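Of the protein chains in this complex, all but one are displayed in their positions.
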Amino acid sequence: MYSFKNDYSEGAHPRILDALIESNFEQIEGYGEDCYTQKAVELLKQRIGRNDIDIHLLSGGTQTNLIAISAFLRPHEAVISANTGHVLGHETGAIEATGHKIISIEVSDGKLNDSHIKIALDSHTDEHMVKPKLVYISNPTEIGSIYNKIELEQISRFCRENNLFLFMDGARLGSALCSEENDLELSDLGTMVDAFYIGGTKNGALMGEALVICNDLLKKDFRFHMKQKGALLAKGRLLGIQFLELFRDNLYFELAKHANKMAGLLRDELEKAGFRFLVNSPSNQIFPILPDRLINKLQNNYSFYVWSKVDADNSVVRLVTSWATKEDAVLAFIEDMKNP
Amino acid sequence: MYSFKNDYSEGAHPRILDALIESNFEQIEGYGEDCYTQKAVELLKQRIGRNDIDIHLLSGGTQTNLIAISAFLRPHEAVISANTGHVLGHETGAIEATGHKIISIEVSDGKLNDSHIKIALDSHTDEHMVKPKLVYISNPTEIGSIYNKIELEQISRFCRENNLFLFMDGARLGSALCSEENDLELSDLGTMVDAFYIGGTKNGALMGEALVICNDLLKKDFRFHMKQKGALLAKGRLLGIQFLELFRDNLYFELAKHANKMAGLLRDELEKAGFRFLVNSPSNQIFPILPDRLINKLQNNYSFYVWSKVDADNSVVRLVTSWATKEDAVLAFIEDMKNP
Amino acid sequence: MYSFKNDYSEGAHPRILDALIESNFEQIEGYGEDCYTQKAVELLKQRIGRNDIDIHLLSGGTQTNLIAISAFLRPHEAVISANTGHVLGHETGAIEATGHKIISIEVSDGKLNDSHIKIALDSHTDEHMVKPKLVYISNPTEIGSIYNKIELEQISRFCRENNLFLFMDGARLGSALCSEENDLELSDLGTMVDAFYIGGTKNGALMGEALVICNDLLKKDFRFHMKQKGALLAKGRLLGIQFLELFRDNLYFELAKHANKMAGLLRDELEKAGFRFLVNSPSNQIFPILPDRLINKLQNNYSFYVWSKVDADNSVVRLVTSWATKEDAVLAFIEDMKNP
Partner (left out) sequence: MYSFKNDYSEGAHPRILDALIESNFEQIEGYGEDCYTQKAVELLKQRIGRNDIDIHLLSGGTQTNLIAISAFLRPHEAVISANTGHVLGHETGAIEATGHKIISIEVSDGKLNDSHIKIALDSHTDEHMVKPKLVYISNPTEIGSIYNKIELEQISRFCRENNLFLFMDGARLGSALCSEENDLELSDLGTMVDAFYIGGTKNGALMGEALVICNDLLKKDFRFHMKQKGALLAKGRLLGIQFLELFRDNLYFELAKHANKMAGLLRDELEKAGFRFLVNSPSNQIFPILPDRLINKLQNNYSFYVWSKVDADNSVVRLVTSWATKEDAVLAFIEDMKNP
């Protein structure tokens, strides 16, 4: 049984484990004030091309979303999100638990644009309603689609004109930036969004998200919020060492490219076989529409999520590849798909 | 420069890193539903001697405290803690951030007893005040003292008679249970407290606390609270593998014994040298009162916290040992202390 | 200029003011422990036909909703509401500010039924999502429609079968119960819902909502929640005296009947004049669809809300009547509507 269920089924890239072993007995500072974390932060600043940004290392996506959003907003301010947003339906109300409403906007492909955001602004007009203040987007989105530069510029401009913060969930950012359809760079994010994060957990780390705060207004006292929400690890080295290893050279992007390449193999062959897809998702998640009979057969050898029913005989499935996905397994899946 | 600042200066015990490497490429379930976490939980149940308890693995002490306490209490219910309690002064208001007041009781040695708790009950009498509902104790306490069986039984009985939950912060529980003065066992905790945790971060793990919920009333839906507060790691294996390794044999207790032994060496020699201590702390933290001149000299070669001034010429310092503390370093410190 | 904007444009029914004056210099207990509040509570219990219910007097609808819901739910539990629900869009995120997500269900007429609720249950399946626990309905709904006995029984049964609390916002409950289409009685509510409130603010009181808690599970320590949220008035008499006066005889229902009668006059004549309505609303709010030209003319003499555009030339308007609406004003409006 081979799993295409998600991109966190395996442990970490071996270089990360090696780095942990090598540094293991050094006595260093706790709570993220160690030399490894500092070096990782410096490296990331170079990659993003700005020195005037703050970077904090956290353990997971939900944790990063809830701490960032609750730190950025005043009590009456709300989040705008596409209806597919991870914060809306898959984080057990983590944002609401910090006191903030999320305004859901229906979209077809996981992506928000300025006219979507305008709907939220226009329908929240006075103090009897929450005040929309932060736009939450994910890149790639939860259904694998990605934002291009023109789209992101448009949202960015609209947010600045309307005094909204723009926050990008980058749990799978590596996959977006390494997509063949991508024209964004890390440095673009540093200028276009107010805060974003670079996901490690789903790209080869044991855990870890690097939150980048670009807007000065959002920087102050951020470590207080991390501590208050239980996110300052005593052995912060665990995060620092991992990000240092991922960004010491191009490892982070190579891992993402591999994941994308594996997804691309699947996508191409499914297309050739005549199957349609829920959405264009040029990243490491694909959502082909398959006959239920085929799905059942494939499930004998492969695990993956059945996403939704399409009609009486067909369903959308989600196939996820990762830094660790074996090409042999992908080829075997393709073979089984063609000759079920 | 050798550090006695804390017990999280190094990485993890090598066996833990080995276990991570060995399991690294297995594809397993996410979010703590993997086989390693399940085995670790089963092992811990055996050690505690009860099958009817729930165990959840979390990343750190503040995270565990805030999730457990906010899950256990209704909005108007409050925590009772000794004034030294970690939740009171060293967690950036994490408990209050979940909406709950902590009632602080002045104690001299870090330990609560039933008459302390009664003070809190007697001064909270109606709906204009919070309702005391959960007693928070730490073992060892934040200043290294430990509870013996009779003391814990007394608190436990009082809490049950007064319909209070008893919660034990066990961030350094290994050190308490391996103290020469200890007469408690893991199985005693399983019957005397409503919930407690077994700290891994400060006893050889990269991170990790095993929360044990003994009282049926507190068990329901606990994983919802973990997810909502950002504590369900996608790669939950990282916690499961570590606790499995720590409790597969007696590693957890051996590590704690080593830490205590190193602290004992320091304590004995400081006593012999005529120094007094802030408090009797038979665990891995000691608080000798030293002349400031000696402190200054020692700081040339050792790092440690100066805890508080005692008088014009003397201060309390905190010396912490750990699973990784080297006996050579301890002996060198003793030598330098004797011949500054 | 006569206002049909809402049902809180005037002060209080004169009998209420008289009662305040009469009792004004009596020295009585504070915080709702006075004799008037106690008598009012007893009276309401009689009217509802149950002695085993708890009744608390609060100041307004948003306050009542947020205190009740946050008292009833654990942190990970969520509310299910029709998309028109007052808690969703017109309370500045008051429920989310207490930590709870509201799951919005699209409905056409403001009313939830069991299949709506089932949608929410079926899409919330594990600990990565909030747990739906409380169903929020309003009677009348925010667009004036009302529940009949069969509909309420169906929801009630479904909630009990699925371990959900059923909570009814009764800000305008008088108008619902006095509607010509109504077949529910106060005593039905006492058996069918877990908690509901009887709105005073919009039916002749200066302020005040009587929250009725029927389910034993929801009663404990409720006054703590009221105090914590700033809702225990020092001069609780102000609420007690008003509810006592409203329910000493049939004043409460007479006032609601008057409001409904005035709305009925408007409805009948608008129907006769050939206008359609947004929804069937047999209570004190009606939503006729009028030509924009007519709306403009009417706005010279009457104030009311223009609810939404229907097409290029027509809009829905909201006309609200109250205990204080003058029949002359209604007749004048009708005349002006017919002969603009």
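Chains: A, B and C, in written order; residue numbering restarts at 1 for each.
By definition in this document, a contact is a pair of C-beta atoms (placed from the backbone, for glycine too) under 8 Å apart; a residue touches a chain by one contact, two chains touch by 3 or more.
Remember, predicted model here, so these are calculated numbers, not experimental data.
Engineer: Could you tell me which of A:127, A:161, A:311 or A:328 touches the chain that is not displayed?
Structural biologist: A:127
Engineer: Give the residue, chosen from B:21, B:129, B:265 or B:310, that touches the chain omitted from the document.
Structural biologist: B:129
Engineer: Check each of A:15, A:47, A:223 or A:297 against the chain that is not shown and name the one that touches it.
Structural biologist: Final answer for the missing-chain contact: A:223.
Engineer: Looking beyond the chains shown, say which of C:26, C:313 or C:327 touches the absent one.
Structural biologist: Of the listed residues, the one touching the omitted chain is C:26.
Engineer: In the complete complex, which positions of chain B touch the hidden chain?
Structural biologist: Touching the missing chain: residues 75-76, 78, 89-93, 96-101, 104, 127-130.
Engineer: Considering the whole complex rather than only what is displayed, give the residues of chain C touching the chain that is not shown.
Structural biologist: 2-3, 6, 8-12, 14, 17, 20-21, 23-30, 59-67, 91-94, 97, 201-202, 206-207, 224, 227-235, 237-238, 324
Engineer: By the contact definition given up top, give the residues of chain A that touch the hidden chain.
Structural biologist: Within chain A, the residues touching the omitted chain are 31, 70-71, 74-76, 98-99, 127-128, 130-131, 221, 223-228, 232.
Criterion: only the chains that are shown with their structure count from here on.
Engineer: When chain A meets its copy chain C, do both sides use mostly the same residue numbers (more than half shared) or mostly different ones?
Structural biologist: Mostly the same residues.
Engineer: Per-chain C-alpha centres versus the global one: which chain is nearest?
Structural biologist: A
Engineer: Using the average of all C-alpha atoms in each chain as its centre, how far is it in Å between chain B and chain C?
Structural biologist: 50
Engineer: Rounded to a whole Å, what is the gap between the Cα centroids of chain A and chain B?
Structural biologist: Result: the chain centres lie 34 Å from each other.
Engineer: When the C-alpha atoms of chain A and chain C are each averaged to a single point, how far apart are the two points in Å?
Structural biologist: 43
Engineer: Mark out which residues of chain C touch at least two other chains, giving numbers and ranges.
Structural biologist: 75-76, 98-99, 127-128, 130
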